[in-house]
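Heads up, one of the protein chains got dropped from this complex, but the rest are sitting where they should.
So that you can tell them apart, the chains are marked A, B, C and D in the order they are listed, and the count of residues begins at 1 in each.
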Amino acid sequence: MNDDILLSARELSVRFGGVLAVNKVSFDVKKGEVFTLIGPNGAGKTTVFNLISRIYTPTSGEIHFASHHGLLKLTDLPPHKVAGLGIARTFQNIELFEHATVLQNLLIGRHTHRRTGLWSELLFTGRTRAAEIAAREKVEQVIDFLDLQHHRESMVAGLPYGVRKVVELARALCTEPRLLLLDEPSSGLNVEETEDMAFWISDIKNELGITVLMVEHDMTLVSKVSDRVLAMSMGAELATGTPAEVQSHPGVIEAYLGTVDDVSSLRRENHGRVAA
Amino acid sequence: MTAPVTDNAVLKLLNVESAYGPIKAIRGVSLQVRRGEIATVLGSNGAGKTTILKTISGIIDPRKGSIEFKGENITAQDPALIVQRGLMHVPEGREVFPLLSVRDNLLMGAYTRKDRDGVARDMELVFNYFPILRERAAQDAGLLSGGQQQMLAISRALMANPDLILLDEPSLGLSPKLTKEIFEIVVRINRERGTTILLVEQNANMALNASDYGYVLENGRIVMEDTCARLREKDDIKEFYLGMKEAGVRADRRWKKKKNWR
Amino acid sequence: MRFIFKTDYDQDIRLAKHGGHVFWYSLLGLFLAVAPWALPEYWLAQLTFVLIYAIVGLGLMLLAGFTGLFSLGHAAFLGVGAYTEAVLTNAGWPFPISIACAGLLSAAVGMVVGLPALRVKGIYLGMATLAFGFIVEEGMARWEHVTGGNAGLPVNPPGIGGWTIDSTEGFYFLCLVLCVGATLAIVNLLRAPTGRAFVAIRDSEISAQSMGIHLARYKTMSFALSAALAGIGGALYAHKIQFLSPDQFSIIQSIDLLLMVVIGGLGSIHGAFLGAIFLIVMPQLIALAKDFLPEAIGQSTGLQGTVYGAVLIAFVLFEPMGLYGRWLKIRTWFQLFPFYRKGMFKRQKSFQKSDRLK
Amino acid sequence: MQLLQLLIGGVAQGCIYGLIALGFVLIYKATETVSFAQGDLMMVGAFGGLLTMTLLGFPFWVSVLAAVIGMGLFGVLLERLVIRPILGQPAFSIVMLTIGVGYVLRGVITMIPNIGTDTHSLAVPYAGEVLNMGGLVLAAEQLVIIGVTAVLCGGLFAMFKYSKLGIAMQAASQNQLAAYYMGIPVKRLNGLVWGLAAAVAAIAGLLLAPITFVHANMGFIGLKAFPAAVVGGFGSLPGAIVGGLVIGVVEALSGFYLPEGFKDIAPYLVVLLMLVLKPNGLFGEKLRKKV
Partner (left out) sequence: QSQGVSKDEIVLGSIQDLSGPLAGFGKQARLGMMLRVDEINEQGGINGRKLKLLVEDSKYDPKTAVLAAQKLVNQDKIFMMVGHIGTAQNMAAMPVQFQKNVINFFPITAAREMYEPFHKLKYSFAATYFDQMKNSLPVVVKEKGAKKVCTVYQDDEFGLEVVRGAKEGLKSIGMEMAEEASFKRGATEFGSQMQKLAAAQCDFVVLGTIIRETVGTIATARKLGFNPTFMGSSALYTDLIHKLGGPAMNGLYATMTVQNPYLDDASQPVRFWANKYKTKFNEDPTVFSVYGYNIIDTFAKAAGKAGANLSTDSFIKVMDTMTIPTDIFGSAPASFGPQKRLGSNASRLSQIVDGKWKVISDYPKN
């Protein structure tokens, strides 16, 4: 495996009963890039994420990850070890800790950096206190970075959808990952917020130096931030390349983008039933 | 600001105020949706769009104000009763029945209907709209992919053949192609069946194209309303909802002023 | 209303968040310290029971309220602790060692029980712990030469060397010290990474796992800690009640313990204490009240059960968030006093969601 | 022969467990709560039958019908008064409620002067009759239990599987909010479920009465039905019956072949074994959240 490759998936397949959700997919994510998976609904994008974070075990194929301790076969690890290697993720349907505050959610993100033992926590020794303050400082940086000051003490259960998306991103960042998996980061966000998200993702890549693997349906965002795009369909690889290349791939247009500009066909003002 | 009074309004909200515990989410919203029209509510995150829809369908009780549907007062009624009167809500976040099969999910959409033939026909219809649902008819809905669940949620509402559909972000998590198809379907249902639709959508471009009339919601208040044609021309809308503006410098964006119409 | 301006992260970590806390908890401490002189003996004994049950409640709160694992066999841990303590004390072991053994043995048993918890949740876990509770109860009855079987086992007072604590007051202070210690330990834990990991598991296992939390380890740990506290509580219980028999640790006791934390208010430390007060004081109040009722009602059979059940129902109906939830509302009411609006705490419609998928 | 007789006894007893477990599963499937009051409803049902028969002097079948219908109405009422006000709260609150309801039912029954504290026998027409098949004996009481259990289980199974109502009940238990969105009258269905559960409990109580007698604490047999429900898989009706049979047979065999005391804990050992081997029971769904 190349030195500049962070994650490499080889011939990944997974089958659920009769459904071949992922079919012999291979790709490499290079260090420091934003790599995007696109594809029609049910193409198997989320399933790929779930394979990387070890929620599913592939029927065949392997995933390798260039960790600090050298090259690791991810598919051999138990799920809770994945975060420790520096792989963090967000979820398509948002999986936050609902009955905790935003701050607590972010602090849980610091879990892999925990250095205190049970006894020192029970007694809350100076060491634990110092560790707590250090964790807080790190979390505050993330809060600053994503403009979450306002929601710091709010219960997650009462937050609007858009804010939750950001909180989830924040929680992932708190783990200080090397690879960040984002599952549809912009879904449910409006244009303006999606733009913010675009900026954040490029900041994450450029300023924090984190490699990003993303699933996204908003092609504007995809074009703006990704370095490379992999299009999937029915579990299999369809096309790989720069955003522009993939977007002009006829198969991708056919299966995923649809023919251009049918939006205006929806226009209805000539119905004229509306009172002025 | 009061909405222009017309008598063919299917849905009428008058000064509705809803809250989650001590937090007020919408403050005095008045709006109306006319028969056969597609209306849309725009607004940023947390503006209270979802709350309006939930209040209409009786999931939360308003503190103040009244809601009228087809001339009847449905304020704070039992949600089941409201659905029986012909109002269907496609909720934010899909909310499928995870352990029921796709087919049973669809059947539940038609719970209030008595005409078996009609139900069978509509089932066929939604299967044609979304062939994947036919393929997965026997699978547990909880195992569908996010987008597939969204298709199911929309189809389930169509199964009820209602007079008014409340759509909360129907394009959430759908591929660009499907997003367009969804809007086509919405418009088609509206034209062919005369179903009235109240639409909440982050994809303002689509929403404004598909709808007749639009409201803009900020911090729980309606700050602007007009026909969609006119809304599309307004600068504020262009900038904040359609993303059409001079590509600003980076620093600019970070220090942008929060939009404010008051 | 109170506004706190924070200037320091430590302010969030500190136990007493503001002067009010310091004042009220000092007052409570003072009361507890002078209680033996201020209260009649009977009520002091009840207070001791409250402290004992609060220790057990803390443990169960950690498990059920903070980790989301409901145990229907908690009486078994109480029993293991109680019998360990009884056997060791009767064999002349000094109290500090015997109670440590009681806690540790319970914790060990808790870890074993935690094993099925790694695979099952919700109602299935409840049943697993229930089954375990029955087996332990049976074991206590069968292992006669140690536990005395169904004939029961008298328990000597605690002591070190030649010095024994056999006065009501002395034992009260012993319980007080252990209870305060246990509370501090749990509160500390909850503001540290382990406590947060528990909460994470409660709210979403999948995302806890993806944050690097080893589910098996933390669930087992939660079980062990919870069982250890139950064991310590059990040890004190043994001394207070002075006579052990297996049927004291039956399913009824387990249900009572669970009632305690639910009525107190799941997910709050205060809840454990309020629940303990409820559990002890409620039957006493019923017993006291019936002396004032007309003979026909006051002395009728089944009264105690009926009233207890009715109070329980009323509690859940009117305050599903438990006593602590009620207290929070009252407090907010006072804080907001002139601005309080009617309907602010009106219960919103809420909707149950399947926890078969979590 | 010996073995066969043991098996017959075990099956008959298992059907009792299954019958009670049926009540648990019914409530669980439709509301996702576990009703700890099920045993006590059973007890009240048996007392109901007793009262109509002895005090009002109704003939057997009439009083059975009266008791079952009466209990059904009582279940509906119970739901209306006690469960509905907190509908939507976490399932655990409702579990607590049922525990409270159990206390009250037991207490109130005990309070009935002259009757509540006593043990009574219920005069069923088939009492004491024994079917003798070449040395193997089967009491009529057991035969009736086996038959009724099979019929009830079949009926309920069909309801949940095929009827719109049954599917809607499951839907409401999986996602109450969505059920409201679909116009499913969740509250009314809930009332129906509790009514049904209470009626099933009454049937169980009446069937059990000739064997265990009617007394305020007869509901505690419900604790044995929990293992049955778990072994079968909590959400499965046929599972409840199969689980009951497994428990019944295991009990019978361990009582005969194993040392003293094993009969009583054998069911729980089976449960633990089950939870280790197949945590969701024999018929339980394998559940996993998709993210």
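Just so it is clear, a contact is a pair of C-beta atoms (placed from the backbone, for glycine too) under 8 Å apart; a residue touches a chain by one contact, two chains touch by 3 or more.
No experiment lies behind these values; they were computed from the predicted model shown.
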Considering the entire complex, write down the shown chains that touch the omitted one. C, D
Which of D:M42, D:L192, D:A252 or D:L272 sits in contact with the chain that's absent? D:A252
Of the listed residues C:W24, C:Y42 or C:F318, which contacts the missing chain in the full complex? C:Y42
For review purposes, identify every residue of chain D that touches the missing chain, sorted by number. 2, 5-6, 9-10, 13, 16, 106-107, 110, 113-114, 116-121, 128, 130, 137, 139, 208, 211-213, 215-217, 220-221, 251-256, 260-261, 263-264
Touch rule applied to chain C and the missing chain gives residues 40-42, 45-46, 49, 141, 149-152, 154, 241-243, 245, 247-248, 252-253, 280, 283-284, 287-288, 291, 299-306
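Definition applied: only the chains that are shown with their structure count from here on.
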Selected interface, C-D versus B-D, where C-beta contact pairs are more numerous: C-D
What's the chain with its C-alpha centre farthest out from chain A? D
Can you compute the centre-to-centre distance for chain C and chain D, using the mean CA position of each chain? Integer Å is fine. 31
Express in whole angstrom the distance between the two chain centres, defined as the mean CA positions of chain A and chain B. 27
So how far apart, in whole Å, are chain B and chain C when each is placed at the average of its C-alpha atoms? 47
Going through chain B residue by residue, note those that touch at least 2 other chains and give them in order. 20, 59, 98-99, 142-144
Multi-partner residues in chain D (2 or more other chains touched) are 174-175, 177, 180, 285, 287, 289, 291
Should the pattern of chain-chain touching be classed as line, ring, star, complete or other? complete
Which bits of chain B are touching chain A when the two form their complex? 4, 6, 20, 23, 34, 36-38, 44-46, 50, 92-94, 132, 143-148, 150-151, 169, 172-181, 183-184, 187, 202, 204-206, 209-213, 227-229, 240-243, 250, 253-254
Touching chain D in the complex: which residues of chain C? 70, 115-116, 119-120, 123-124, 126-128, 130-132, 134-135, 138, 142, 206-207, 251, 255, 259, 262-263, 266, 300-313, 316-317, 320, 349-358
Chain B residues touching chain C - in the complex, by the definition given at the top: 20-22, 59-61, 63, 98-99, 142
